[in-house]
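After this line comes subunit A, so read on.
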Amino acid sequence: MKKRIISLVLIMTMALAITGCTSTPKDGATNSGSSIAESLTIAIAKDENSLTPFTYVSSTGLIVNRLIYDTLLTTNAENEVVPWMIEDDYQVENDFTTYTVTLLEGQKFHDGSPLTAEDIKFSFTYPATQKVSSLKKIANSIKSIDVIDDKTAVINLKNPDINFPRSGLAAMRIISKKQYESQPDASVVNESIGSGMYKLAEYKVGEYYKLEAVSDYFKGAPNVKNINMPIMKDNTAIQQGLLSGDLAAATSSISVEMLETYGKDDALAVFANAGYSPMIMNINNGRAPMDNPEFRTALTYAIDVKGIMSTLYREYATIGTKAVIRPDMDYAQSGLDYDYNVSKANELLDKAGFDKKSDNGIRLTPDGKPCNFTMLVYASNNDRIRTAELITEQLKAVGIEMTVKAMEMDTVDAFVWPDFDVSKGRDYDFAMWGWGTSINPDFLPAMFSSNPEIGTSNVCGYVNPTFDKLVETDFKAVKTAEDLNAVLKNMQKVISEDPGLITFGYADSLQVCNTEKYNGWVSGKGLNVINVYSFLGAQ
Partner candidate 1 sequence: MRSKIIGSIGVTILVLLVLIAVFAESLAPYSPYEQVGTTFARPSAEHWLGTNDIGQDIFSELIYGTRNSLAVGLLSATIAMTIAVLVGVMSGWFGGKLDRILMKVTTVFLTIPFLPVVIILAAFSKGSVWSMSIILGVMSWPVVARILRSETIKIKGSNYIHMIQGMGASDFYVIRYHVFRELLPLIFYRGIIRVKSGILAESSMSFLGLGNPAAKSWGSIIYYAQSSNALLTGSWIWWIIPPGLCICLVSMALMMVAYSFEERNDARMEDKL
Partner candidate 2 sequence: MSCLEVNQVSKEFYRNNGKTRETIAAVDGVSFELHEGESLGIIGTSGSGKTTLLKLILGLLKPDKGMVSRSESLGFVGQDPYSSLCPTMSVEKAVAEPLIFLKRKKRFRDCLNDVDEVLSFVNLSRSVYGKRLPQELSGGERQRVGIARALIIKPTLLLLDEPTSMLDQEVKSEIAAVINKISKQKQTAFLMVTHDVLLATQICDRIMVMSKGKIIEENSAAEIFENPQKAVTQDLVNINTNIRTYWEKHFLADTNKPISTTKF
């Protein structure tokens, strides 16, 4: 079976329905500025080490890392996977186990050496020997790579993976074989030599990064010659910098109440990029009375998901559903919206045996214990603390008492996800939570499968035999994109009838850019404004 990948990619990209990208709250001023710039100052919110694929720390670092290191494929403003370093007609064979790619002309590393298929082979295999990073997982899934010639490589996977273009080809940064081949530990290599449009000219720990444009980049020289990135950890300082014009942009986002303030300034434009990180209330399914599905179902009626989201984010968010995944993805099951209905919640609780109340109006569980619980939340995450506060008030109306306990991040993790290993159990009642991205099709199995090998993110301790069966049989047997969608939709139905957690939704990320200093900013779904498209010259 030979199949052109493009159509598949389009199916696989989970972002067709809405052209919601770059829904700029304020238009008009975007064309006043210049389309090229000598240098821009862009704040980076964290110190991300030397920005090599093995040393950056968080998603903030990944943003800048992507400017320095190229990937074979990439995601565009519509969050579709598109070719970047390779020719359009790359091929997929053998039920998604063999991927053949051909490099475009003119690519080289920042040290001047040419980029060849050997480097691709090295990039996809070397991380398997390394201690750090998500890249290890990709490398582990590879059986072998055959180098056909200088430009062409054939990647063979151990197992069929329909999602490999996104999770593998678009994620694996290409590194220089010359630089790393004699290095047993990649994390001590501090010089970043990529093949991207910018090279890291200078890095001062805790102070700043300085990026310089690669003038002979194979897709053309970037429009901005120098990008200076001071490390600024305080959000207010960044906002002040943006307002005063000291900063042209920042890796971090702003909150909704600032829209008006920024709207007053003609030089500034705000971009709203759809986000893919869900905010979730984890429920410890293993602990009584949360182990009772009726109790959990009652909670879904008792909490005003939509109200809370619009309180926090106004219209700049996608409201979550019982289906958990973003409703605009093409495999999202529709009609599973949350329904805020206090009387229904009370009714369900009464029916489930929570009908007695203590003197102060708190419901008692069937075995007579009062319904008071603790909600853990990161002390550093305001939105989640506020959500927890609002939930506490709403649950009061159905006779459930909740105490919010804000703690330092790793402390909460140690309770909710000890050693990041779900098989080690958990020690909490409720916890405000979130995940980096919900975009991979194995998101649902990872969150809800009771098999710790598959359900690596099942921090709620969710157990549902029907769901497990779907994962073990139907999901494994998937051969086509259509199959996949069908299975995923079935899964959503199961978890909506037996909810294991509550998904509040996906906040947009609002980013401010100075369009007077530079007007080439491109924003998109799940795409930070600091991206290759923003700086790429006209093509």
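Quick note on selection: all candidates are chains of the complex that A comes from, given by their letters.
Operating definition for what follows: a contact is a pair of C-beta atoms (placed from the backbone, for glycine too) under 8 Å apart; a residue touches a chain by one contact, two chains touch by 3 or more; residues count from 1.
Quick caveat, the model's predicted, so the values are computed rather than measured.
Asks: Any copy counts here: identify which of 1 or 2 touches subunit A within this complex.
Replies: 1
Asks: Could you please specify the touching residues of subunit A with respect to candidate 1 in the complex?
Replies: Residue list for subunit A touching candidate 1: 235-236, 239-240, 243, 254-255, 257-258, 260-261, 311-312, 377-380, 382, 385-386, 388-390, 392-393, 404-409, 411, 414.
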